[in-house]
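Following: one structure in structure tokens, then a few remarks.
In this view, the complex is presented without one of its protein chains, the others remaining in place.
After this line comes chain A, so read on.
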Amino acid sequence: MTGLAMPEPDAATLARRAEIVAGLRAIVPGEGVVETVNEMRAFESDGLTAYRQLPLVVVLPETTAQVSRVLEYCNERNIRVVPRGSGTSLSGGALPLEDAVLLVMSRFNRILEIDYPNRAVVAQPGVTNLGITHAVEGDGFYYAPDPSSQIACSIGGNVAENSGGVHCLKYGLTANNLLGIEMVLMNGEVVRLGGRHLDAEGYDLLGVMTGSEGLLGVVTEVTVRILRKPETARALLIGFPANEQGGQCVADIIGAGIIPGGMEMMDLPAIRAAEDFVHAGYPLDCEALLIVELDGPAVEVDHLIGLVEQIAIRNGSTSCRISQSEEERLTFWAGRKAAFPAVGRISPDYYCMDGTIPRKELPRVLAGMRELSEHYGLRVANVFHAGDGNLHPLILYDANVPGELDKAESFGADILRLCVKVGGVLTGEHGVGVEKRDLMPEMFSEADLDQQMRVKCAFDPNHLLNPGKVFPQLRRCAELGRMHIHRGQMPFPDIPRF
């Protein structure tokens, strides 16, 4: 690990390992407890493979009652717990700790109910994102959020990360498509939030849980809303001589009142890599490539395709192809969807970043990235969820060259600082995890972070659930709860009083 400080392992817990394994076996019998080094290797890392750590022990419960008993057992003995879904996190959210039980939710893999009258699906958290769509697509429905890892990532993990995807500009993130959850708190209590009704009562704990990266509770059941699949979808593939024009085209489309189902941009290095890989017929004489997808009834899609084409021409597009068949539409997407592996072919390693910026700042941020690229001597390719300003710069490096990983990480951190500087944020959809943890002060003051940690205290006062993630510095809840009261006079000469 390159300079990543994790919480000091608890010696007492390490010393009691055999006893803990036995205790967990008493709760989860059979093959539900994995403890040999060989078997635990599969769990030592998630999608952020630069970091690896074997856990204390792995437990794979099958029921909510088992999850509850495991957490209660650990809570009473002050044992840390790291929850894990499918392990596709790109930010190290499921990175194990040496002294922590790794709680793997993969056996929670059943769809519990499909409720068409209420357009809801109730699923266990280990069901994959795509698994939900597969369960209902025969009847013409789908689940809208579509992170690119959807074939593997779990719906419980989507809740933890508030996952998005290509379609979230129009259809929203996980938070906007989630109706309810059952979860277990670190003390073993089982709590249900929301249900099949549209708004949950009381404080919006469902909103707080979504994107909380496994630090507040372990989700054991998920209820999501499903949608009727649009009748048609068509895409435009538009080339621009400069990023500025591509960016302006995106702004003009939205300014015209059009919210496309998907709107993606790629820069020249990404276009080249993708074209070399999948031969999608991407133009190579442009600096920026825009894919705009419209979905809905054919009459609407055809109408909007015409409007978008005119906007593209007004912005100086050098090429504009409109998909004439479903096959052609999928070809347009093939290059974009293969962009990451395509970049993987032109470089031994790449490091994927995930900042979000106000869209108008795109030219400035891309220019800044070019300067940083020269400074660090590393290439960068960009794919960009253009509709919502979510950038995925891919920094190309070679881990076998000493120092290059460090350089790539510094480059990435500088990109994220730039995103924050122009009014953006550190992460749009991959999460903070361990990866961006130490950059949190770039965006938040100490008071901001303290208030977030106090929320953690309401759920898990002993910081036992997924510690070392999200927050750069852990502070005890007792210390966070202390009030610093400025006692004194009623100091309001400047407040009108009546």
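One rule holds in what follows: a contact is a pair of C-beta atoms (placed from the backbone, for glycine too) under 8 Å apart; a residue touches a chain by one contact, two chains touch by 3 or more; residues count from 1.
As a convention for this text, contacts and distances are computed from a predicted model.
Asks: Between "2-hydroxy-acid oxidase", "Fumarate reductase/succinate dehydrogenase flavoprotein subunit", "Oxidoreductase" or "Xylose transport system permease protein XylH", which matches the UniProt record of the unshown chain?
Replies: UniProt lists the chain left out of the view as "2-hydroxy-acid oxidase".
Asks: Specify the residue from the set A:77, A:119, A:272 or A:475 that touches the hidden chain.
Replies: Checking the options A:77, A:119, A:272 or A:475, the one contacting the hidden chain is A:119.
Asks: Check each of A:47, A:61, A:211 or A:393 against the chain that is not shown and name the one that touches it.
Replies: Only one listed residue reaches the unshown chain, and that is A:211.
Asks: Per the definition of touch given earlier, which of A:107, A:134, A:229 or A:407 contacts the omitted chain?
Replies: A:229
Asks: Kindly note down the residues of chain A that lie in touch with the hidden chain.
Replies: Residues of chain A in contact with the hidden chain: 115-120, 140-141, 161-162, 164, 168-169, 172-173, 175-176, 185, 189-193, 195-205, 207-208, 210-212, 228-231, 251-252, 254-255, 257-259, 296-297, 299-300, 303-304, 356-360, 385, 388-390, 423-432, 436, 440, 443-445, 447-452, 454-459, 470, 481, 483, 485-488, 490-492, 494-498.
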